[in-house]
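Missing here is one protein chain; the remaining ones are kept as they sit in the complex.
On to chain A.
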């Protein structure tokens, strides 16, 4: 395959997200402008201007009309996807790290970093249908985990919130009361910071990537460990194919060590693993910095990766990818 290189960002990529139809790709980077691209040919559709810091995360509503972004400028913003117009700004007292729309797009979960003595927190916000009615109040505020919460997503039927972060513990919270329902135990859990978390297409299981050089697959309801994928570098990003039983892990050595070593030593490939057999299928090379973000097109026929090098690489799979046998 010949990947499409998109060089719209001037700083390392942080997050990638496809909309539900799989025709738009949203990218966030440490520069201040989240960008939307056409997912087929990589043409840039627009940028969302207004943030004043690195943008860590984004999510798009199911009907592709609203975009929500969380940024290090201590805000999360709601955007009109089509025009790039800012609809609302949620102000926090610390950088916003992760955002996720609930099923139905009426709620959104956002996490904020520990900052200036403030602990990290998970906020649940109500998203109004009409942006004029939008308020910044939190429906629910969860505090407790030590260190940064790198990712928080909604569980099945919006009943739970799954969070993971620097303390390497995966937690499941009740989204109504904010009570801690479950947490991963020490033996089966990650040993180092969990950097990324991705739900399967049906939400029944999810994948976490960690700096302990492994990715783990968990059952959403019971929080039992299903599979472990071991790799030889820290995992910064994970994605699951909605079409085949494949998982993709992206990572690489620490960005600060890149310039001192050979580019081959960095292992900046996106590694494909068989979801069930936990065996490596192959690697896709190309980035010259660690991979920070991975996303699968909802149709499963393409995926994109964003790297520390500032490039988004959009890969449309060759036909033989779909017949790979181990």
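Assume a contact is a pair of C-beta atoms (placed from the backbone, for glycine too) under 8 Å apart; a residue touches a chain by one contact, two chains touch by 3 or more; residues count from 1.
As a working rule, contacts and distances are computed from a predicted model.
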| item | value |
| --- | --- |
| Among "Eukaryotic translation initiation factor 3 subunit G", "39S ribosomal protein L13, mitochondrial", "RNA helicase" or "N-acetylglucosamine-6-phosphate deacetylase", UniProt-listed name of the chain not shown | "Eukaryotic translation initiation factor 3 subunit G" |
| Given A:105, A:174 or A:280, the one touching the chain that is not displayed | A:280 |
| Per the touch definition above, residue among A:43, A:137 or A:219 touching the missing chain | A:43 |
| Touch list for chain A against the chain that is not drawn | 1-8, 21-24, 33, 35, 37-38, 41-49, 63-64, 82-84, 269, 272, 280-286, 299, 313, 315, 317-318, 321, 324 |
